[in-house]
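Some chains have been omitted; the remaining ones sit where they do in the full complex.
To keep things simple, chains are lettered A and B as they appear, and every chain counts its residues starting from 1.
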Amino acid sequence: MPFRLRGVIPPLVTPFRADGSLDLAAFEANLEAYAGSDLGGYLVLGSNGEAGSLEEDEKRVLVRVARAAAGARPLLVGTGRESTRATVAFTRQAGDAGADAALVLTPHYYKAQMTADALIRHFEAVADASPIPVLLYSVPQFTGLPFPPGVAATLSQHPNVGGMKESSGDVGLLARIRAVVPERFQLACGSAGVFLPALCLGVPAGVLAVACCAPGPTSALYRAFEAGDLARARRLHEALLPLALAVSALEPELAREIHAAYVRYIGEYCSADPARLKATVPVLAGTDDSGASIVNEVAGEPWVAASSAS
Amino acid sequence: MPFRLRGVIPPLVTPFRADGSLDLAAFEANLEAYAGSDLGGYLVLGSNGEAGSLEEDEKRVLVRVARAAAGARPLLVGTGRESTRATVAFTRQAGDAGADAALVLTPHYYKAQMTADALIRHFEAVADASPIPVLLYSVPQFTGLPFPPGVAATLSQHPNVGGMKESSGDVGLLARIRAVVPERFQLACGSAGVFLPALCLGVPAGVLAVACCAPGPTSALYRAFEAGDLARARRLHEALLPLALAVSALEPELAREIHAAYVRYIGEYCSADPARLKATVPVLAGTDDSGASIVNEVAGEPWVAASSAS
């Protein structure tokens, strides 16, 4: 059965202990908490998981643990590096470890050299060598590189390029890409603020940080839209918006307020490693008066209320 | 009856003769061609009308002619200038000439000085002095200034600020603005590539350059969405997308192709004034095989087939 990119997929956070080391118990507790939610799979080693700050052995153990916990759910693994050779090597490892698809970030350090031609050669080399389907991953707020629709059009002809996660938040770009790729090329929206608009355009999946905190309501939004209830989908979109902004830090002031009120998702810098966050297990209380209750009311189901594992 | 911002509104182009002077006959012919379409009003002196390149007397005559031709339809007039005093003066003139609302561009030359506070003081001074409702106008691709949602929130409290045209194409921003303004503050989407996504979010109007070329299909998209037929709205969105990209020059190569095929909307530089375009009356043939026919099929009505007046 071919890989299907559908519904809501949380890009798993990587929890660290105060000394900067991996907190695997917290990572597993998160996965256990998500097991009961209506999710389309998991992404491990994405931007939200601080993949760029992890050591090789840390990456391997996270993939292994995620695979074991995911069960029958699709598991996506972020495998992109700056060099083609390193990307190929790690993509193969991910495939061997049971990943269902590899999410491959655009190389981006030498921005001027990353022409359409160079990007195409890189992704084709990875897709040629990969034992599992490759998904393109564009996230310009981190890479500083816009993704040209023509590159997606060319790569969508490769039999082992299965789709793309587009995280710019530019829904118009998503539409322009959709217009030039075949039906079998599967698109996912990577920006919660435009998940509903993307669904309206026919994009069938969201890999969304907000789903780490609020898997239930995010999934409820998706299901409402699928059921043709646009009004309910819109109310859930509005109820989730502050939280979505908070977790993506688009509105830092708002993020601080929301953080203080009912979510501890946005980590603090580890004392031992300023570049790593103490991203603890998401805690969503069902009793707050600002956002979760509205969501609960609309969603008709309580938010996941995991207890902190940090 | 208060001003209502609803449906599809074309931002009228300003046709010039080859010597760079106004072509009023072509301007009137355009308005005549639009009269039979299902439109929510007109905008004169917007960015699409090259307002910044017009002389004072040219602006006055365009407002007068548009008012006469608009009949009962709402007429919006672009009145923003760099200085508050000039904006106030021209907004008053527009009101006296029968405009229903003034679309006020953000001042933007001194970008670093255009703080939230400075923008608020500017718009409040204009709204205080204006005899007609003021609509905020944000178009960062031209001004180089992003529009902070908080500025919209503050200004939406002013009784004479009636709404906003947001043309960045950033639907997430539109959603963030919508979340912080009252119901009476009317939003319009100014970017055709995201009109359908904006409608999905509850934004009820579009001031769209593509509607200058294809008023019928653009309006059909709006009506399909209003009628709950999302599938039909999406097909129209897809059929209109190449044309929308062409008129906004987001994809210049594509624009050239489409231009050659069935539209002469995108003008050429006037020989006598390189800064002015010979934007002729839109010509949409019903017989081409690339885009219009698909639209026709979906829309169930022929495109407006105006004859060229240039």
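FYI, a contact is a pair of C-beta atoms (placed from the backbone, for glycine too) under 8 Å apart; a residue touches a chain by one contact, two chains touch by 3 or more.
This structure is a prediction, so every number in the text was calculated from the model and none was measured.
Taken over the full complex in this file rather than the chains on view, the one protein sequence occurs as 4 copies, with 2 of them shown.
The definition used in the following text is that only the chains that are shown with their structure count from here on.
Per-chain Cα centroids separate chain A from chain B by 36 Å.
Those residues of chain B that touch chain A in the complex are listed here as 169-172, 175-176, 179, 191, 193-194, 196-202, 228, 230, 234, 237-238, 241-242, 245, 251.
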